[in-house]
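Contents: one structure, followed by commentary.
Here the complex is missing a single protein chain, while all its other protein chains stay put.
Chains here go by letter, A and B, matching the order in which they are written, and residues are numbered from 1 within each.
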Amino acid sequence: MSEANLPFIGAILLTVVGGAAVLTWFERRLLGIWQDRYGPNRLGPFGILQVAADMLKLLTKHDWIPPFADRFVFVIAPTAIVISMLMAFAVVPFGPDHYLIDMNVGLLFFLAMSSLAVYSVMLGGLASNNKYALLGGLRAAAQMVSYEVFMGLSLMGVVMLSGSFSLVDIVEAQQDGWYFIPQFLGLYVFIIAGIAESHRLPFDLPEAEHELTAGFHTEYGGMKFTMFMLGEYCGLILLSCMITTLFFGGWLGPFFPPLVWFALKTFGFVCFFILLRAAIPRPRYDQLMALGWTVMLPITLINLVATGAIALWMNQA
Amino acid sequence: MTLALFYIAGAIALAATGIALTRVNAIHALIYLVVSLLAVAFIFFLLGAPFAAVLEIVIYAGAIMVLFVFVIMMLNLGNRGTVVEQEMMNPSVWIIPSLLCLILLIELSLSIASLKSETNPIVVSAKEIGISLFGPYVLAVEIASMLLLAGLVAANHIGRRLSKMDQEKDEG
Partner (left out) sequence: MNPLIIPLSHVLMLAALLFTAGLLGLLIRRNVIFILMSLEVMLNAAALAFVGASAHWGQTDGQIILLLILTIAAAEVAVGLGLVLQIQRRFKTLDLDVVSRMRG
């Protein structure tokens, strides 16, 4: 990596972290609209200064570590999710020339980083030394590890069609048609596994507030809580970026410059995920796990076998 | 440059492993072990094996170590048992194993020192690995899948809760 890339790294970090901050406000506004209420609308135009107010509040809060907690793990836990999520943005191709690295295992790198994010939730739940937090952490571990399997497998169809793990190659291979049509099963599984992986509503069982108070981050407050939330929103943006890249042609599109297309598609998926949050109730925990192993796994395997067979047949013809 | 990165990563891997295996608290040890695995993954990357590096992170750090944390969470030991472990740290316990290991290490390094070859790694792509995995090594893949199945069945059998009858038999 050359030093000329430093401004670009800065720009990506600023956009993602800033985007995550604005998203906290945007999500509440959209939820308000869909649920026939206002949402934050007092500060500034449309209430957008609410972001700044929230920031001030979280930053000036007393940085408290419970005396019964495991200090070392308690402090380390929230950083893991932020670091791994931000690292994953290194391989996302925002435009034909706008990417940090075109790794030949880019897709796997994304999977690796999202598999590291699970530590944050588990360790946070364990270090809090609190039964609700522990239960949340256990749930998170089981949920994220099992959905990681489907997440990885659902993307292998895309890899088969494009013949590469490199995200830039995958986007360029979609010039004749975006992959959401041939890979609709893969897309379906990827979206569900992605939500489970970023433990957002409707799959936020690790922090289900009606049964576990706040789950794994019950004991967290102030800046450390902010880190968890930042990681979650970065994860949401990352997930939208990956769906855009893998299934909806990335930067490809007529008329507008590539970066605009990428931003538009990603923004669309972010809105879609917020709508999901507003529209779907939370399943029970055992229902979620059963859905994973009895529905998602067969679907991904069928998708994998069918894609492989069709790819072979097409190559022969 | 690459050589320097290799030495740094190697030092981190060694130090983290050393710290991990001398911790008393299992969770702290696991965190250091994850650091060590990430450092080794980085070394794989430097050696021109990006596929191996990513697999190391996904499977080792992302699945196997998570399993460890999961089991520790299920046991929820807290600080119990740390006293016994602390007693293990006195010299009479570790001096003879350390000597044996030192001798083994010296023998290993003597045999390694006779190697005088520089390596200039070529990046091996995931595609080549796939081709040889499902070509000459296809039998190994089959055996590995059977091994995993056996592991799954065994873990399910061993890990299940004892039924009432077994418990009575055990205690009686």
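Methods note: a contact is a pair of C-beta atoms (placed from the backbone, for glycine too) under 8 Å apart; a residue touches a chain by one contact, two chains touch by 3 or more.
These numbers were taken from a predicted model, which means no experiment stands behind them.
> Sort by label and list the shown chains the missing chain touches.
Hidden chain, whole complex, touched shown chains: B.
> Taking the full complex into account, what residues of subunit B touch the chain not shown?
1-3, 6, 10, 13-14, 17-18, 20-21, 26, 29-30, 33, 36-37, 40, 43-44, 46-49, 51-52, 55-56, 59-60, 63-64, 67-68, 71-72, 74-75, 77, 81, 84-85, 88, 93-94, 97-98, 100-102, 104-105, 108-109, 112-113, 115-124, 128-129, 131-133, 137, 140, 144, 147-148, 150-152, 154-159, 161-162, 170
One rule holds for everything that comes next: only the chains that are shown with their structure count from here on.
> Let me have the rounded angstrom distance from the C-alpha centre of subunit A over to the C-alpha centre of subunit B, please.
Centre-to-centre distance between subunit A and subunit B: 28 Å.
> Where on subunit B does subunit A make contact in their complex?
Touching subunit A: residues 25, 27-28, 31, 34, 50-51, 53-55, 57-58, 61-63, 66-67, 69-70, 72-74, 76, 78, 123, 125-127 of subunit B.
> Please output the residues of subunit A touching subunit B within their complex, sorted ascending.
Against subunit B, the touching part of subunit A is residues 70, 72-73, 76, 103-105, 108-109, 111-112, 115-116, 118-119, 122-123, 125-127, 129, 134, 137-138, 141-142, 145, 148, 152, 163, 165.
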